[in-house]
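Shown here: the complex without one of its protein chains, the others still in place.
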Amino acid sequence: MKSARRQRLALLFFIVFGAGSALGLMLAALDENANLYLSPAQMRSGEAPVGIRLRGGGLVVEGSVHRDPDSLAVAFQITDGAGTVDVHYKGILPDLFREGQGIVVTGVLDEDGQFRAEEVLAKHDETYMPPEVKSALETASSTRAESASRPSGDPADDSASTPGAGAVL
Amino acid sequence: MKWTFFHRLSSPKWFYEISGRCLVWTGAAALACTLCGLLWGLLFAPPDYQQGNSYRIIFIHVPAASLALVVYLALAVMSAINFVWKIKLADMAAACLAPIGASFCSLALVTGAIWGKPTWGAWWVWDARLTSMLILLFLYCGLMALRSAFTSQDMASRACAILAMVGLVNIPVIKFSVEWWSTLHQGASLRIVGQSSMDPSMLKPLLVSLAGFYMFCLFVFLLRLRAEVVWREWRTSWVRALLERSAPHVL
Partner (left out) sequence: MYFDSLGELLSMQGHGFYVWTAYSLGFSVLLWNFLSPVLHGRRQRAHIKRRLRRESAREHRL
């Protein structure tokens, strides 16, 4: 009776670890294919196939958004820090689309490295806060940036100004 | 090895008596916390700086999604206990958890889609988090279908236990999908250790709502399990005595 129970316990561990390692191997084989999108760096390095529908994702470069005044056409750049890709899109952008925002684009990469997007999705991060807190944070960080850019002779002076900003953050 | 305490704990009669005593309190706490959390989130919490008011779906979406995972974990543990120690009450619990988990899993998927449309711009994307969550729903449905496919209670419980334990590997995949792969779904905002990336004015109603949903889940689980105990044990003398005593409206 007791040994039967131990046998079932062993079988239980066998099932769980068997299934776990099978899935682990499968995921390792899938590797990058499970990613929803390619990074701009991957598109730059030629890792991304040309002329095939694919997804790319990155942050919209500040100041790179150019809207065509006569149509819905829009051009912008996305970056992941290691590479930048030009994106061309024609259509309505999601509400959350803005400069500095993470987005995912579906479309085709042409020979010139220009991304022709058919769909633009906005990605949002895991931060949630009220607008007032956001503006308070922005003023705090801008004053901190000012004090950092100021040529400070005494490092103690700079560190003395940070605790206030740190408390807000 | 001494497993006797296990068997005493797992007596259906003992469970029925204990659960009857805490049923009202669980229900009252669930109602109070859920109502408080949802109304707070819906009416009093400030809007998000990026998403505006659409983020208010979080007060339903996050508790539902978290319950979908936790209920599966509980289901798998109950299945394993029944698989190894042949405890009937654990199998009944596993059977009762499947529909509850499935309902919360579908709620998480549907509210996620409703939230995704205004924020991402798409109802559905085949990213790792959404896909693994859909697999969880299929697992729940599979467990329910498998159980009803057997006429023998014993066979059904063994088959379901094996499927539940195999499906367990999906849980860490769901949890860490947003870290392992690039997904459209954002990372976790709530952290057990360390600072949550959510403002306290939004975090508090979310935590109250989470507590309410968990209490509610426990409450409906007890309700279900009590009904299941009566159904499976109706031949025993204590259930017969209970049925003779009780009016039909008693839970």
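Should a chain be cited, it is by its letter among A and B, assigned in written order, with residues numbered from 1 in that chain.
Everything below uses one rule, namely that a residue touches a chain if its C-beta (ideal position, glycine included) is under 8 Å from a C-beta of that chain, and two chains touch if they have at least 3 such contacts.
Model, not experiment: these values are computed from the prediction.
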Checklist outcome for this item: Omitted chain touches shown chains B
Checklist entry - Among B:Ala32, B:Val77 or B:Ile114, which one is in touch with the chain left out? => result B:Ile114
Item to check | Contact with the hidden chain (one of B:Arg129, B:His185 or B:Arg226) | outcome: B:Arg226
Checklist outcome for this item: Had the left-out chain been drawn, it would touch chain B at residues 34, 38, 42-47, 52-54, 56-57, 60-61, 64, 99-100, 103-104, 106-107, 110-111, 114-115, 117-118, 216-217, 219-220, 223-224, 226-227, 230-231, 234, 239-240, 243, 248-249, 251
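Simple rule for what comes next: only the chains that are shown with their structure count from here on.
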Checklist entry - Which whole number of Å gives the spacing of the CA centres of chain A and chain B? => result 31
Item to check | Complex contacts: residues of chain B adjacent to chain A | outcome: 1, 46-52, 55, 58, 80, 83-85, 118-122, 125-128, 162, 165-166, 168-170, 173, 180-184, 186-189, 197-199, 201-202
Next on the checklist: Can you tell me which positions in chain A touch chain B when the two form their complex?
Outcome noted: 2, 5, 8-9, 11-12, 15-16, 19-20, 22-23, 27, 34-37, 39, 57, 93-96, 104, 119-134
